[in-house]
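Every protein chain except one is present and positioned as in the full complex.
== chain A ==
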Amino acid sequence: MSATETPHGRHIPDRLDRPLRSAVFSWEALLIAVAISIFAVNSFASPYFLDAWSLSDLTFNFTEKALIALAMALLIISGEIDLSVAAIIALASTMMGMAVQFGVGTSGLVAIGIGVGLACGAFNGLLVTRLGLPSIVVTIGTMSLFRGVAFIILGDQAYKGYPESFAFFGQGYVWWVVSFELVLFLGAAVIYYVILHRTSFGRRVFAIGNNPVAAQFSGVRVERIKFILFCLTGLMSGIAAVLITSRLGSTRPSIAQGYELEVITMVVLGGVSILGGAGSIPGVVLAALIMGLVTFGLGLLNVPGIVMSIFIGLLLILVIALPIVWRRLMKERPA
């Protein structure tokens, strides 16, 4: 007997791998390898790729979605999901656009964007935790509701006329080619890393995802933590709304359409189990980088966006499928 099978078929090894071995064969290592190879292919494929400004533009491809992916990772690890994030962006952006018509200044706009995001997240969280509803259905509903409200307010119109100072968030640079969005994302990534991997709150998130009932009996306030996670996801969506609105300089109700699936793809590609209980922030950051590299590299080669989505879809399935196939082949080999 070298290992024990639990009733649920989970595999519990007698002893853990040595640190080096587990680091080399970790999901993050696989992602780093994928990222480096895509980077290399891009450098060979296009002469315009290896340029500081090109690489800086590249980051705009993923920072906004990746900000949401950080919070979404925690939410998915806890066993829930939020499909309404793109709709939250639409509603928050619409509210900001409306505020502009009343002459609200830049700081007010930011507060409104983030506040609307937080409120939407809290609404999702209340529905899921207070009424005990499945989050996938609740957020399909709120996804229609939030974007629907944006459509009611705006119809086929657009809001413009954002103040000049507002453009900094989505278009400004902190230093040389380092954009404000990138700095914000890296800062947020560090914060989320600490929350998930270095605090008891993070351990509780994992505990809830692995077994909510056991977590509850261990004294973890499951509902409260899930509520906080929904609020965080809403908050990050609000921040993303500020960035996107600032970058585009206008608001339409169809803004950020389909982002929710890209954000979830990032999270899953980053090694977060869609069933909850496993995942890491470095993985999500790497996955965001990979998606940025793929879309930007293909963009330099004049590949249309819709064809890029094939690569993203294939990448998602392949990266999940290959380790499973690999493990199966290793098992079949005589020991």
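Simple rule for what comes next: a residue touches a chain if its C-beta (ideal position, glycine included) is under 8 Å from a C-beta of that chain, and two chains touch if they have at least 3 such contacts; residues count from 1.
Here, contacts and distances are computed from a predicted model.
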- Leaving aside the chains on screen, match the unshown one to its UniProt name from "AlgX/AlgJ SGNH hydrolase-like domain-containing protein", "PQQ-dependent catabolism-associated beta-propeller protein", "ABC transporter permease" or "Fe-S oxidoreductase". "ABC transporter permease"
- Per the whole complex, from A:129, A:210, A:233 or A:246 the residue touching the absent chain is A:129
- Message: Using the document's definition of touch, tell me which of A:43, A:107 or A:144 contacts the absent chain.
- Response: A:144
- Note on the structure: Residues on chain A facing the left-out chain by the touch rule are 127, 129-134, 136-138, 140-149, 151-152, 155-156, 213, 216-217, 221-224, 227, 253, 257-258, 261, 264-265, 268, 274-275, 304, 306-310, 312-314, 316-317, 320-321, 324-325
